[in-house]
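Here's the structure, in structure tokens; my notes come after.
A single protein chain has been omitted; all remaining protein chains appear in their positions.
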Amino acid sequence: MREILEAVAAGELTPAEAESELAGYATTGAGRFDAARKARSGVPEAVLGSGKTVEEIADLAATAVETTGRAIVTRIDAAGAGAVRRQLAENAPKATIRWDERSNWLVATAPAFERPDVDARVGVVTAGTSDAVPAGEAAMIAAELGADVTRIDDVGVASLARTIDAVSRLREQDVLVVAAGREGALPTVVAGLVDTPVIGLPVSTGYGHGGEGEAALSGMLQSCTALSVVNVDAGFTAGTQAGLIARRVAAARGG
Amino acid sequence: MREILEAVAAGELTPAEAESELAGYATTGAGRFDAARKARSGVPEAVLGSGKTVEEIADLAATAVETTGRAIVTRIDAAGAGAVRRQLAENAPKATIRWDERSNWLVATAPAFERPDVDARVGVVTAGTSDAVPAGEAAMIAAELGADVTRIDDVGVASLARTIDAVSRLREQDVLVVAAGREGALPTVVAGLVDTPVIGLPVSTGYGHGGEGEAALSGMLQSCTALSVVNVDAGFTAGTQAGLIARRVAAARGG
Amino acid sequence: MREILEAVAAGELTPAEAESELAGYATTGAGRFDAARKARSGVPEAVLGSGKTVEEIADLAATAVETTGRAIVTRIDAAGAGAVRRQLAENAPKATIRWDERSNWLVATAPAFERPDVDARVGVVTAGTSDAVPAGEAAMIAAELGADVTRIDDVGVASLARTIDAVSRLREQDVLVVAAGREGALPTVVAGLVDTPVIGLPVSTGYGHGGEGEAALSGMLQSCTALSVVNVDAGFTAGTQAGLIARRVAAARGG
Amino acid sequence: MREILEAVAAGELTPAEAESELAGYATTGAGRFDAARKARSGVPEAVLGSGKTVEEIADLAATAVETTGRAIVTRIDAAGAGAVRRQLAENAPKATIRWDERSNWLVATAPAFERPDVDARVGVVTAGTSDAVPAGEAAMIAAELGADVTRIDDVGVASLARTIDAVSRLREQDVLVVAAGREGALPTVVAGLVDTPVIGLPVSTGYGHGGEGEAALSGMLQSCTALSVVNVDAGFTAGTQAGLIARRVAAARGG
Amino acid sequence: MREILEAVAAGELTPAEAESELAGYATTGAGRFDAARKARSGVPEAVLGSGKTVEEIADLAATAVETTGRAIVTRIDAAGAGAVRRQLAENAPKATIRWDERSNWLVATAPAFERPDVDARVGVVTAGTSDAVPAGEAAMIAAELGADVTRIDDVGVASLARTIDAVSRLREQDVLVVAAGREGALPTVVAGLVDTPVIGLPVSTGYGHGGEGEAALSGMLQSCTALSVVNVDAGFTAGTQAGLIARRVAAARGG
Amino acid sequence: MREILEAVAAGELTPAEAESELAGYATTGAGRFDAARKARSGVPEAVLGSGKTVEEIADLAATAVETTGRAIVTRIDAAGAGAVRRQLAENAPKATIRWDERSNWLVATAPAFERPDVDARVGVVTAGTSDAVPAGEAAMIAAELGADVTRIDDVGVASLARTIDAVSRLREQDVLVVAAGREGALPTVVAGLVDTPVIGLPVSTGYGHGGEGEAALSGMLQSCTALSVVNVDAGFTAGTQAGLIARRVAAARGG
Amino acid sequence: MREILEAVAAGELTPAEAESELAGYATTGAGRFDAARKARSGVPEAVLGSGKTVEEIADLAATAVETTGRAIVTRIDAAGAGAVRRQLAENAPKATIRWDERSNWLVATAPAFERPDVDARVGVVTAGTSDAVPAGEAAMIAAELGADVTRIDDVGVASLARTIDAVSRLREQDVLVVAAGREGALPTVVAGLVDTPVIGLPVSTGYGHGGEGEAALSGMLQSCTALSVVNVDAGFTAGTQAGLIARRVAAARGG
Partner (left out) sequence: MREILEAVAAGELTPAEAESELAGYATTGAGRFDAARKARSGVPEAVLGSGKTVEEIADLAATAVETTGRAIVTRIDAAGAGAVRRQLAENAPKATIRWDERSNWLVATAPAFERPDVDARVGVVTAGTSDAVPAGEAAMIAAELGADVTRIDDVGVASLARTIDAVSRLREQDVLVVAAGREGALPTVVAGLVDTPVIGLPVSTGYGHGGEGEAALSGMLQSCTALSVVNVDAGFTAGTQAGLIARRVAAARGG
């Protein structure tokens, strides 16, 4: 830091340049810093729909579209999606809205918004329909980060043939998010078949002892393969991590 | 019960016959009842070596050989095995001693002892060497109950090919005990490949969150296949249950 | 595997035969594989009603009747049962429907469907009415697997006489599923009285510390008898395991 | 309190009498208060041997004999007992020492000490030898409180006949302490057979899930009978509670 | 048992006498055995209202009044109480009904029913209004068992003066049930002031870590005084245990 | 205590003076003692709205205003606030009512009530809007205790710049309450930047493993800085503790 | 930050002054920053003896004396203290060493070192000797921070009179650290008697359920009084927090 300050004293740097130089860790206005960070990392913020009224969701979504060109909402049901539609009909009538009924997310974009496009592949793998919500969130946010996302569904450990038949598709990806509830063994089995980095995503299925995803989480943490893991149902986190890896890979590709 | 008592009053049953009739749930001497039960079920009692002095183990083993013709000791190390040898050299010099150094069990039998022989197959499956102690206990007690026991080792979920190559051997068994530590996925994978009853045996490997076999246990309890499970490291319980099933199967075979 | 491939190359096996030979662990279509497995193991899939809309349940049930001749639904209430009835009135008007109001399961069968019939006895034991749902599921699926199922109810450890009076019925079975909530001691007491394999089924009664079936589960796992155990309320798993054992026994009987 | 103070002001009570009147909740010297309480309740303090050096134990025991006529030490091994013997040989050469090797307690009494004698019966029940330490503590302290203590051992739920054969002895007691490890079902079974108050004493046997006495504790807390419970291995607490009940009963008997 | 059978054979006992002799552990009809037990122990069964429909509650209550002269229902709200009233207006119009709105219990008695009356005092102590339901259950069942019950309310550890002012009333009881939620310290403080047996009753107040009564339960189990404890909110169990102790004391009094 | 009693006997103290002297730990009427304590410590009691009917809340609030001049209610929604308004319109029409919709608390004061005013600063810090309820409670009760309260919001660890920009405001406070959910790292980061005492307030945000505030609580307890901590969501406790510290500081300032 | 940078550009601040101005959150050398912070907050770092070899402890202590004039070591036994003595005999022969054998801490100071002296009182309260280590750490570090520390020992909730007799000493303190193991009720009882801020310090005594200090911790977190809490055995944290509060109070006193 002393060097920068001395450069300022010597007139070699303007105060603004010095501030920019230090921008990673200091700024005058918190909001401005966040904007910088967003531009830099491309990780958009999302609105978590659960626990909010439909009015609150609609307001936040409209603001996001107006300020950043895109609103991402997770855990939003039909009523919430309707409220967002009505609000945007007023605030941003030309916005495009996609709502995924099964995975409960909504993405609204202003006409001018251009989603990043990175040259790297993210695979999102599930064992069954009960993994739909977190897997859908992971796929959505990875795609919004620009990755080329492939869904590989119904790959269950209790029916090994399905897993084996998916091997070539699994190997084509640059990074895999593998969702699993109950005993959560699928990420271990997949990581034993590929040399792609695998992010385990435990899902809150199951009941009784180890239910609510706890068995899946602890099983993935105990896996003898090289898994990394996110929290139960944290599809957004898994997809973001996968997206960040995809961006590194794409950057290396010169894309 | 009234009927039995009336038959006694009528002289149709002697008191001894009546007692025998009621033997399932009543007896004058606890020891005698236990003898009856052992004769009936063939489940021998075992000496748990851990937590006992070598003298205590040796005494108990000698008594068991003298009274029932056989001593079964689990969790016994070289020192314990040596003490048993010395004690039996005095008390029962003609006894045969088998000690499994890896699985830490010892079985001593009097020359006249005839192990039951039942016509049914028990498979004991492991993923690796860390499952040796509980899997070895399971195999030993199932064999002592008379079953035809096969060990199927090094079948790991992180190397599916090994599992697949073992399928035909797995399918030949009448009942399977499948041991697994860490994430404990092997019993689920096996039960998806066979229609044999599978008993999951969680092993206390692993560390950190879900360590000490807790992840394996909860994963097996959450399995979407039809597993039944025993406690962590409870190889003796798993092997006994498998042995009881084998005896039912063998009885049905007329064996 | 090399042998099979060489036989294909030599023209000794057609590709179709080879595929069939490998069917345990490989197939082109996941669905087909599952059909093969069902034919082999006789374990039918069930629809879990809880967490689904009545329309979803009705659709899945109708499809199951049409494709496999039988639909099994668990955790289904009166509204769900009504929806299934209406749907089948359209899709499969000749189907037979059994709905167990107390245990919340429904089985619908096409006229041509023939339930397997295996010559072996499964006993399902309960301590009281609060065990009805999981015990009922266990009894239903064991029966659907073809076993001869006997219910032995109201056998509580706090009233030993009831347990003792049930001993002879308990001993007649080839395998027992014993359900218990609260402290879960019944399977231990039963397993001390018989030499039949006992599967403990913890029930989610109880409150406070150890409630929701956790005390029952841990007690059964700690039992000094040779119990195997399933997860809390996992009646379907316990009944399937019992059914698989019954099939092994029956196969040995030549049935 | 105002009444007492007014009586003091009026000279109707001396300050000493007033203090004595308030003695339940106030005193100038903590030690004196404790003496009063001990005299009143007869619950002697005990020295917990574990975690102390043999010198510390010996010192504390000698002090206890000198000041109260009796020293009670729990969790004391042979080395500790030897140290106490040597110390008392100096300080109180006429003291009588009883050391229970199996239950690890020691009681030393001065010649003049008279143990209270109350006319009521406490039964201490165990399932096996692994319950020896806490059950032995319970029996010892109940006896030191003056109760007439009976040991009823080897009463296991896995061998119901033993339990049933003990029924009449169980019914003769005024209060029962029932120790059990593993699944901890014995207190429930006993309480279903008698109308005596039963105090459940969980023992830290068992391993894996629910081990260290946790399954036994939660099972006793979930019991459908009217048990009260103490903590794992808290034999001293259970025996004291039983002794207090015995004293109430004896007081009612006019003893 | 052999002696009894020989006496039957010798004609010294009729079968009926023998059955009566063995009645503690054997009977032909489970129902009959229970009747015997109820007569012997005086512990009436109660209907747990929660989880039942109002119709079910009303049916069970009516049956209980008709067969035993008394119905005890816990966890019953105004709707349930109304349903019982209507049902009894039909089935047992002369029955007396008491409903405690605050503690949610109901007791209905036939005109001929005579509650037992035992000469012993049970004190039920609370810290505040949030303890009302379990404390009320404890007081009710102890009274139904015949004890002379005193409520001692609003005795909180955060206001020691209240505790101290209650000391003399606390000391007058033969046995105390002390309810406490949150940190659950009251039973420890009370047991330090009296030499009466104290049964700790943890209450499911509190939130966050240790909430739902878990902190209170573990605190009571750790108490350095001689408490015994029941499960969280298990007022019925605590009151029954207190009632059984009271009956022993009263029996000793010749009452 | 003897000294006081002797002074009474000597006529140097009236009984009333003596009682007052002992008032910290003894009194005839519990209510009176509490009044003394409130006057002394200035910690007012609050009504916890959750779990009470709106009528109960309104009654308690009206009583508090009438007897102490102020009612404090936490966890109260719009319906509850309306009920209080209507009740006070009758009982205390001149009372002033403040209701914080976001933090769900209500304070009503009689015209004559004078809030204490102490010369010390309490800072209440949050990371985001999800901390509003407990942080709002902390700020409210600290203010009602008389402290000068500053809110410092939106200081998140994932955006260090915001934290750094807040440093000077953080350093101006005499004591800080720092609320944080999820991983709960904010109090640690803040305590590393200031030498003010910091009270960590974990918030029940988060889901899956460590959710409901458990991760935040355990993280704060593990902090390598000198935090003290309150339970999850215990804003009232944190604010009261901060207020007591502020009062000590102010007292030292001569205020 | 912009303002500072502009002042540098304008020559109003030298780079060194600017760096100093920003010193709270930026510096070129990590070590230097820490020195600044130590000077500012006066919280000295301590060496945690457990888990280190005696050589490592001695080295670290010698370095601390040489660089800051004082070494503070916790959890150090006789062997460690001897090693420190020998090391300092070489490196700093004039240093003064205090070792507290019972609480296992050691403080060594260079002759020139002057401990701060702040005009505020910290009370450290214990229930018994088992609280010695963490309470001793709390007292030591509070004293090293300059506070006037008073130990108030043997204040147990099971002997209320002792607590009451300590009231006046408790009230004289500016802040209290109250240590308690087992059920951990003492801080609640104390906080109900005083209006001083109380920091609860749970101690890892106790066994079985809630042992290792968990019951004490959860009880303190559930306390209905305004406690703040530190982790189990975290005496150093509690004492530091108390010392920081004392410093604020003393600063307000003008000391």
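Chains here go by letter, A, B, C, D, E, F and G, matching the order in which they are written, and residues are numbered from 1 within each.
Following the convention adopted for this analysis, a residue touches a chain if its C-beta (ideal position, glycine included) is under 8 Å from a C-beta of that chain, and two chains touch if they have at least 3 such contacts.
Since we're looking at a predicted model, the values are computed, not measured.
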Displayed chains that the missing one touches are A, B, C, F, G
Per the whole complex, from F:87, F:103, F:173 or F:223 the residue touching the absent chain is F:223
Touch rule applied to subunit A and the missing chain gives residues 1, 24-26, 40-43, 120, 164-165, 167-168, 171, 174-175, 193-197, 199, 217, 221-223, 226-231, 234, 237-238, 240-241, 244-245, 247-250, 252-253
Those residues of subunit B that touch the unshown chain are 154, 159-162, 164-165, 207-210
Against the hidden chain, subunit C presents residues 1-2, 5-6, 8-9, 11, 14-16, 18-19, 22, 25-28
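As a convention for this text, only the chains that are shown with their structure count from here on.
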Higher number of C-beta pairs in contact (A-G or A-B) found for A-B
Between the Cα centroids of subunit E and subunit G the separation in whole angstrom comes to 49
When centres are defined as mean Cα positions, the distance from subunit B to subunit E in whole Å is 43
Subunit A residues touching 2+ other chains are 25-28, 159-160, 164, 208-210, 214, 217
Checked against the stated definition, the touching pairs are A-B, A-C, A-F, A-G, B-C, B-D, B-E, C-D, C-E, D-E, D-F, D-G, E-F, E-G, F-G
